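One chain of protein is taken out of this complex; the other chains stay put.
Labels for the chains are A, B and C, by order of writing; each one numbers its residues from 1.
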Amino acid sequence: MSTATTTPTSNVTKRLGAIGKARELGILLALVIVVIAATAANPNFLFSADGWRDLLLTPSILVLVAVGQAIVLITRNVDLSVGSVLGLTAYLTGRLFIDFPGIPIIVVFVIAVAFGGALGLINGALVAFAKVPAMVITLGTLYAYRGINVLWTGSDRVNASDLPKSFLALGTEQFLTIPILTIIALVVLVIAGWYMKNTRGGREFYAIGSDPAAAELYGLRVTRRLLTAFVLSGALAGLGGVLYAARYGTINSQAGSGWELDAVGAAVIGGVAIVGGVGSVWGAAIGAVLLLTINRALPILGIPDFWQRAVVGVLIIGAIVLDRVLAVRQKRKLIEARDDS
Amino acid sequence: MTIPPGAPDRAPALELRDIRKSFGAVVALRSGTIEVHAGSIHALVGENGAGKSTLVKIIAGLYRRDAGEFRLESADVDFTSTADSKAAGIAVIYQEPTLFPDLSVTENVFMGRQPTGRFGRIDRNAMRTEVDGLFQRLGVRIDPDRPADGLSIADQQVIEIAKAISLDAKVLIMDEPTAALSGVEVDRLFQIARSLRDEGRAIIFISHRFDEVFDLCDTVTVMRDGAYISTSRIVDTSVDEIVRQMVGRDVTELFPKQETTIGGPLLEVEGLTSAGVFHDISLTVRSGEIVGLAGLVGAGRSEVARAIFGVDHYQSGTVHLNGKPVPAKSPTAAMRLGLALVPEDRRKQGLVLDSSVARNTTLAIREQLAKFGIITSGFENRAARVWASRLEVKTNALSTVAGTLSGGNQQKVVLGKWLATEPTVLIIDEPTRGIDVGTKAEVHRLLSELAGQGMGILMISSELPEVLGMADRVLVMREGRITAEIDRSDATSENVMFAATHAEEQHS
Amino acid sequence: MSSITETTPAPASVRRYRDYDQPLWKRVLLTREMAIIALLVVVVIIATMTIRGFGQPITLTYLILDVTPILLIALPMTLIMITGEIDLSVASVVGLSSVVTGVLINGGVPFEIAAVVALLVGGIGGAINGFLVTVVGLPSLAVTIGTLALFRGLAVGLLGTTAVTDFPEFWTDLAKAKLGATSIPLAIIPFLVLLAIFAVLLHFTPFGRGIYAIGLSKETAAFSGVDVGRTKFILFVLAGLVSALAGIYYTLRFGSARGDNATGMELQVIAAVVLGGVSVFGGRGALHGVIAGVLLIGVLASALRLANVTSDVINIITGALLVISVVSSSLLAWLRTQRQTPAVKPSAESGAAG
Partner (left out) sequence: AAGDSGSGGGEGEGDGGNLSITFLPKNLGNPYFDTSNAGGEEAIEEFGGTFAEVGPAEATPDGQVSYINTLTQQGVGAIAVSANDPKAICDALNEARDAGVKVVTFDSDTNADCRDLFVNQADSEGIAKVQVDLIAEQIGGAGEIAVLSASANATNQNAWIELMKEELAASHPDIELVEVVYGDDDDQTSFDKTAALLQTHPNLKGIVSPTTVGIAAAARYLQTSEYKGAVALTGLGTPNQMREYVEDGTVTAFALWNPADLGYLAAFASKALIEGDITGAEGDTFEAGKLGEYTVGADGVVLLGDPYVFDAENIGDFDF
């Protein structure tokens, strides 16, 4: 029996693997094209010290947030509150440095990440225990967290001069021409990617997103997994908040507003399915880089400031359409493959 | 209480007494009682809605009992989640397959208990070799690396079985595992079940097919209306006895297909082809005729049905109804022309589970019900009541949520929904899957009555007796092709099975 | 054994089916929608009693003027969300139609024609969403995040720094005019008309039945002859048209067409729709609840502003309200199931057989 199927099996398998790769590859290709075009129009985009640095630096923070978002999306949920969480933690970071002069940077990181995780936990608890659609909950906390932020910050703002030089340096300094921020983002990405692919926990995220009811029947610890997903998303947004403070130095009550759409957009561009169960944090990360790189490439390609939003929109749509086309073609191949079995 | 064979002296592996469970107003279980011994295959039979699946779900820890005793090897237990029951060594195959569509077949089998190496890294190779062995043992021909998405119900059921067996649990519960399977798979399943029994496992087997019950099981417990009726040794009882206990009355003539005068062709399919699923399908259904479409699982019968009805697309071929061409990819148009399809998967394709019985029954005829484009619940209830009572759906209000009906009663609602459209040709995929004897006879009587009124019926069924009993003509499919057309008169289980499996012989 | 068989009653062979298993009042009153409506009434009463200046008729005028765009867009959004889809691009369509009107007026086109063109643009925008969702088969959340950026970008791009402000007096006045002597703005009329149309469409037509079926089970709907693609496409186009209408109203009310008009309104609309009892998973919800949801948010905001509460606190309250309303409803459901399944106690009464 099985010998009869080994041949079709193996090549069906190959094609299947190809789907997974093709999704990320498609986006990666788009990214490369954008970079090449921009560099052709103006070599500085890639070949000047600042060009190279900003290419890596600008998307780093969104990558972190998008990775968290991707994990939540894969469980068939969504976290719209990341922007507010990021803003709140960013301001917390500033306050810590102001109110506790000389506080070790690492401590600030820990506190901020923990705080972000806590905010995420609130989301997760409401979703998992109250069994309320994540979109509603996080839309609510999007308002609530931002409101708290504005209440707390008022019209105060943290200025670069309030932050220690060594901390601000994190936002700009490089290690072998690679910005620290980018390195942090990469480390997180690699760990998250490995976890999602190779551990029971990671696979259970996919299972839950793929069919929540079945997950219950299986006796998977759905509640715990959901909490984990939201805590991760919150914690990564928190980490993003600290880095935001380091990168931009100035934090007011509106920091990070609107990031939720960027994060979801990045993940979706990267091939993470809104309906859960499909996609990878790698895709989400590439999506984030593409999104922000496009933003920076447009003026260089001579597209006037006003039209950039429009072009970004077109590109988002283009990306997901491309992604879809690839997926559909693969699926048809898979079905036709049965003929050779 | 009869002492079942196996180990008379030992305490029962699993024992439930007077289990009570109600969902709001609905009392699903009044006094669920069953006692299963290690090394025995114990049949649980009862009409649709008797409470079998509910009992199973309580054992699985999916529902919590309202009252009653629940013992594992004479130790009281109280499961709060399916994880508990798994831990206690209980494996369950639920009536409705539940796989993760986006994950590979292999992952589906091992989800939550994958073999892991360092840093909790999943050992994919170990998983793969194990699943290959498993599938070989079961004779499954499914690529372990393909996603579960797009598998036939039958294939899904097979995977559920593989999953449950791989748990190698002390107690294995199978809720109508064979409903979707046909001959070959069933035989394989039974071989394995027997070997498990001989290893000393306790097995509960739920089925509406008595030939299977008598072939496989050594003990049988009968339930009716959520209450325990009797337990007896298979050898001490008979089909008639059990049926009487189940329905509380005598049921006669399971397949009452009466001779009808067969008229002109209604449905004509020419060279229908969809790459990878089916090839060059040509068939005709005449008025007053029931055409049986038999075949092994995965033969592509359902795909053909779906393509004819316009749900699935196909590359080439034509479909005509009453001589009028049926446009591809438009169920709406097909319905207007008088075609109806009772789909294979009632939960995903047949019903809106969260919607009321009334809404479900009238969904397909909502346009006809509307007056001046306006439709109200009043209209719907009036129309729904007709079919509910005609098919004796087991519920007290038309506002009942369809998802809470028992499997068989759900199937009745789907039937009513499509008969309400008064089709000229009815395509019906697994008409009596998971339907109890009483209802089954009901359905068959209904079908032949409809045929008598001149309706053309294309009946896909994996149950040979049904095909042989009901069909005027039997078409057999294998791997997406029609391999034989046999007339009622000379159709036998042998020649049908041969046409269905012929290739398999050559393969091995 | 067999003796039991005789004693256990055989199932009633002739069944009688009630229409509903609950009395009318329960079905009408014990609903999410009613809860929101009740809450709205309570808030209004309390505000009138405690907050100085809330009682006066002018409050109603301003309230309606403020919420009309949201009310309008909430209508199609409800239908879309019941099919399980979502449209995040509505606010951008508002901005775009506003800008289109402005640009044409600048070009000397009479307002009436400009408005019609703006409506067309909105319809086309909706059609683009619909096409990508139904034909290409992309998730609407992703698609409309894209078109949210696209339409807004077009709006900003078309007008740049300028803001068109010279609209015909007649129309700008009309947008603010009141019904005769009352303090109710004229703008309520077109809304009421649309409300009637959408209510019938959703609750009393086969099309509406299809919408619910799609939301609860797309596949079953398709098998039952509901044209899923067509239905969704129509809804997205409707959303585009109504959003464009809202954009024109918006333009007239503020007498200014700008690229950034109504930025972020999509979230307000969705918040209101969800508050009104529509499930983001689709299949559930009703229009009266949604209307109450929109008004509730509007009334709260205006009352709190009158009480000198700053905008950020208002945001917190809106958010909290949203969360509480949904959490509470599912908590109630949970409690009910708890009552049904008490902790297992050794059963005193013995079963019918055994």
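We take it that a contact is a pair of C-beta atoms (placed from the backbone, for glycine too) under 8 Å apart; a residue touches a chain by one contact, two chains touch by 3 or more.
All figures in this text were calculated on a predicted structure; none of them were measured in a lab.
**Q** Where does the absent chain touch, in terms of which shown chains it meets?
**A** When the full complex is considered, the omitted chain touches A, C.
**Q** Of C:I51, C:V136 or C:L267, which one is in contact with the hidden chain?
**A** Considering all chains, including the one not shown, the answer is C:I51.
**Q** Any idea which of C:V117, C:V136 or C:A163 touches the chain not displayed?
**A** Only one of C:V117, C:V136 or C:A163 touches the chain omitted from view, namely C:A163.
**Q** Specify the residue from the set A:T182, A:S253 or A:S280 that touches the hidden chain.
**A** Among A:T182, A:S253 or A:S280, only A:S253 touches the chain that is not shown.
**Q** Just one of A:L25, A:A118 or A:A160 touches the chain that is missing; which is it?
**A** Of the candidates A:L25, A:A118 or A:A160, A:A160 is in touch with the missing chain.
**Q** Footprint of the hidden chain on chain A, which residues?
**A** The list for chain A reads 42, 44-45, 48-51, 54, 58, 150, 153-157, 159-161, 168, 172, 244, 248-255, 295-296, 299-300, 305-306.
**Q** Tell me which stretches of chain C touch the chain missing from the display.
**A** 50-53, 56, 58-59, 62, 66, 156, 160-161, 163, 165, 172, 176, 250, 254-256, 258-264, 301-302, 304-312, 315
The rule is simple: only the chains that are shown with their structure count from here on.
**Q** So how far apart, in whole Å, are chain A and chain B when each is placed at the average of its C-alpha atoms?
**A** Taking the average C-alpha coordinate of chain A and of chain B, the gap between them is 43 Å.
**Q** Please tell me the distance, in whole Å, between the geometric centres of chain B and chain C computed from their C-alpha atoms.
**A** The computed centroid separation for chain B versus chain C comes out at 40 Å.
**Q** If you average the CA atoms of chain A and of chain C, how many Å lie between those two points?
**A** That gives a centre separation of 29 Å.
**Q** Quick check on chain B: which residues sit in contact with 2+ other chains?
**A** Residues of chain B touching two or more partner chains: there are none.
**Q** If you look at chain A, which of its residues touch at least two other chains?
**A** As it turns out, chain A has residues touching two or more other chains at 273.
**Q** Which residues of chain C touch chain B in the complex?
**A** Per the touch definition, chain C meets chain B at residues 1-2, 4-5, 8-11, 13-15, 17-22, 200, 204-206, 209-210, 212-213, 216-217, 219-227, 283, 340-342, 344-347, 349-354.
**Q** Give every residue of chain A touching chain C within the complex, in rising order.
**A** Going by the criterion above, the answer is residues 78, 126, 130-133, 135-137, 139-151, 253, 261, 264-265, 268, 273-275, 304, 306-314, 316-317, 320-321, 324, 328.
**Q** Touching residues of chain C toward chain A in the complex: what are they?
**A** Touching chain A from chain C are residues 88, 132, 136-139, 141-143, 145-154, 156-157, 160, 259, 267, 270-271, 274, 279-281, 310-323, 326-327, 330-331, 334.
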